[in-house]
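Yeah, one chain of the complex is gone here, protein chain that is, but the others are all in their spots.
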Amino acid sequence: MSAGYLLKRLLLAIPTLFGVLVVVFVLLRVVPGDPVTMMVGLTASEEDIARLRELYGFDKPIFTQFLIYLGDVLQGDLGVSITRKQEVLGLILGRLPVTLELSLFAMAVALLGGMMLGVLAVYRPGRGGELVADGFSGLGLAIPDFLWALMFILLFGVLIPLLPISGQIDPRLGFEPASGFYLFESLLIGEFAAFQSVLSHMVLPAVALAIPLAAIIARILKSSLQEVMTQDYILLARARGFSRLRIVLREALQNALIPTVTLSGVQFTFLVGGTVLIERIFSYPGLGNMAIEAVINRDIPLIQGIVLTFAVMFIALNLIIDSTYVLLNPRVRHG
Amino acid sequence: MADRRGALVSAASDARVLFGAAVLLALIVAAAAAPLLAPHDPLEQDLLASFLPPAFQAGADPVFPLGTDSLGRDLLSRLIYGARVALTVALVAASLAALLGTALGLIAGYFGGWVDAVISRLVDVWMAFPPVLLSIVLVAIIGAGLHSVIIAIVIIDWTRFCRVVRAEVLVQREQDYVASAVTIGLGRWRILWHEILPNLLPLLLVLITLEMGIAIIVEAILSFVGLSVSSDQATWGGLIQEGRLYIHQAWWIMVLPMACIIVSVLGLNALGDGLRRTLDPVMRR
Partner (left out) sequence: MPIHRRQFLMHAGAAGVAGASLNSLLWSRQARAAIGDTLTIAYHVAPPSWDPTVGPSSVNPGLQSIYKSVFDQYIEQNPDLSFGPGILTEWGWNEDRTKVSMTVRDGVKWHDGKALTAEDVVWNLKRVADPETGNVVQVVWASLDNLQVDGNRITADVKQYVPDLFKWMAFLTGYLLPPQYYEEVGAEGFEKKPIGSGPYMVDRYEPNAFLRLKRNPDYWGGEPAFENVIFKFVTDPSSRVAEIESGGSDLTLEVPFEEFDRLKAKDGLVGVATPVSDVALIFFNDTGPMEDLNVRKALVHAVNKKAIVDRLLRGYGVPLDTLEAPEYDAYDPDIKVPYDPELAKTLLAESGYSKDNPVRFKIQATRGYRPKDYEIVQAVVGMWRKVGVEAEIEVYEIAKHFELRAQDKLDPAAFYVWGNASGDPNNSTGFAMFGPSPHSVWDTEDLDGMLAPVMFGEKDDQKRMAGWNKALRYIAENAYVLPLLQYVQPVVHRAELGFTPYTANFVLPHKITVKG
């Protein structure tokens, strides 16, 4: 049954992907201005431009151009970056791990922080704990991640320079990873100096990304914990004289955890989307930073490639989250 | 005890609604009466009076209550006029997104079938793009300006309305009142317009309030990336971007507009949440 549901989800992803391709294509082919003028030098003659136009297929009808684009993308050819003169796909694959690692770390921070706040709110309801937790999650929701990032830069860059505020690793370390997963790889091969450097560079951007999500998690957890706390077995445990902390942590949390984790999974995609600006602010060399650079340089093939990558990643993430949700909550299978 | 807690919660939610309403009112007054409230022309510059601190600090000039920016423009006036931009973007973008999203959501939810399938796919496609990146790319394509910011927000955020409205229509469609409307022979559009839509209004109100907060943030993000309102019009995001460069010399240029954004969004969120609590029968229960 669940296999059938997942198959249906998988099949539905195909028209979505096709739609995404159409949108990406249309978005960047209607750019006012001429993509060719940007590619050539300023002294290019009319013939040069016409030749390039033909080379890139800009002279063909728009529908034919789309078919060519579709064919190229399906073969993994995302074109060549205008400013970097390298294959777009290669450029993206080089940066993607950086963004993924940052996002996952931020997610972990958000889960940890959000759960702590949620538990705090229920552990001390109506008193200091709940007020603090509610206050934090209210602020976390109202202040967008980029404002947190700016505050961190000021705070840590200027007032208490404890954590690095730009880059991914101290380049003096001479760490030469084989993959883009710096944190994972440095830990795996026991390069602890590099690990420490990567981790400390990651803290601020990750926390900035995590705060809004932590606020959401805190709220979800709080309401599901509150619901659980009124259940009979909890009342029973209370009657048996267990401490409130023990009840919240050992009995209630277990049951409130699943809905929290699955619901926050959906929010993970928003966190990934947030990396665009955060990476820019912290000069973090991920996909998002490259995206803004591409927009500034009007490097159309690169923008197209990055937007497409994010979209495909979102669709894949949503599929994964849906599947876990189905696996964890058998009730949905019939829905 | 449970009763006391319930009363407390409802009082708290009232306090939130009050706070939110006060913030919104302040925004509206600032925006509408900007020319009357602002002590200066927000564009008037005086290079000799740049970086003056707010009135409560040493070296201030009482003519500029919140100090001046790098070009010697009055910060208070710029903040007030910035509220105008923020509110315009928030109101117009949120309403247009609501209009588009609701229309499609109503149609998808009520008619179902292939119409629903097409619209739902469209929503899926849209949801696949990260909003920040999409808005930056969109504005870079359309060109900076107030209208582009609004267009970008509408293009990106209509899905929020569409999804919620569609789900709600699916619920409403099964209600007795719809069945009886069908029985007495009302047309489908008529039912949608006169029977179902009014029932959705409270929900829409909540969504629009929340969307206004989002719109204010998006405008700030785009200003921050340098893509928002492009003339020398004052915007909060633009002021933050400017103030960032002078944080050691003139912290107020960055901190005050940040405070404006945070208070506005806090207020709109509180208002939205409070409205949901009082209007949504499920939450009320």
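For clarity, chains are labelled A and B in written order, and residue numbers in each chain start from 1.
The working rule: a residue touches a chain if its C-beta (ideal position, glycine included) is under 8 Å from a C-beta of that chain, and two chains touch if they have at least 3 such contacts.
A quick note: this is a predicted structure, and the numbers were derived from the prediction, not measured.
The missing chain, though absent from the display, is touched by one residue of A:L70, A:L155, A:L263 or A:A316; that residue is A:L155.
The omitted chain makes contact with just one of the residues A:L89, A:L104, A:L139 or A:L317: A:L139. Screening A:V207, A:A237 or A:I278 against the full complex identifies A:V207 as the residue touching the chain left out. Counting over the whole complex, subunit B has residues 43-45, 47-48, 50, 53, 57-58, 70-72, 140, 143-145, 226-227, 230-232, 241-242, 244-251, 255, 259 touching the chain that is not drawn.
Residue positions on subunit A in contact with the hidden chain: 33-34, 37-38, 40-45, 48, 81-87, 91, 94-95, 139, 143, 148, 151-169, 171-172, 174, 176, 196, 200, 203, 207, 211, 280-283, 285, 289-290, 293, 295-298, in rising order.
Criterion: only the chains that are shown with their structure count from here on.
Centre-to-centre, using mean CA coordinates, subunit A is 23 Å away from subunit B. If you check the complex, the residues on subunit B that touch subunit A are 5, 8, 121-122, 124-134, 136-138, 140-141, 143, 213, 217, 220-221, 224-225, 240, 244, 247-248, 254, 258, 261-262, 265-266, 269-270.
The touching residues of subunit A, counted against subunit B in their complex, run 12, 15-16, 19-20, 23, 27-28, 30-32, 126, 138-139, 141-144, 146-147, 150-151, 154, 158, 269-270, 272-274, 276-277, 280, 288, 291-292, 295, 298, 303, 306-307, 310-312, 314-315.
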